[in-house]
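Quick notes on the structure that follows.
Every protein chain of the complex appears in place save one, which is left out.
For chain A:
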């Protein structure tokens, strides 16, 4: 039992695919104790995935910020399109 655990943990030390998966999951829900341990062991030895984690957190914040930005706040339909839309709606009301 103990030996198996050791090899599993050795495997996780190299498994960047799983580590990055856990980094994503962690940002939304609590990991199981097992997952927490695996991620901790992996990150302790993997500088690249530590870079990934920083950037992953940053990207989430930036995406949220991007969609809330002024650019979207000022976005409007043009007046021509609105006029046509109004006519379409009025026509439809008249015909029903």
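By our rule, a contact is a pair of C-beta atoms (placed from the backbone, for glycine too) under 8 Å apart; a residue touches a chain by one contact, two chains touch by 3 or more; residues count from 1.
One rule holds in what follows: contacts and distances are computed from a predicted model.
Trainee: Going by UniProt, what is the name of the one chain that was not included in the view, given "Ferredoxin--NADP(+) reductase", "Sigma-70 family RNA polymerase sigma factor", "ABC transporter permease" or "Copper chaperone PCu(A)C"?
Mentor: "Sigma-70 family RNA polymerase sigma factor"
Trainee: Among A:9, A:37 or A:62, which residue is in touch with the absent chain?
Mentor: A:62
Trainee: Just checking the interface: what residues of chain A touch the absent partner chain?
Mentor: 14-18, 20-21, 24-25, 28-29, 48-49, 51-52, 54-56, 58-67, 69, 72-73, 75-77, 81-82, 85-86, 88-90, 92-93, 96
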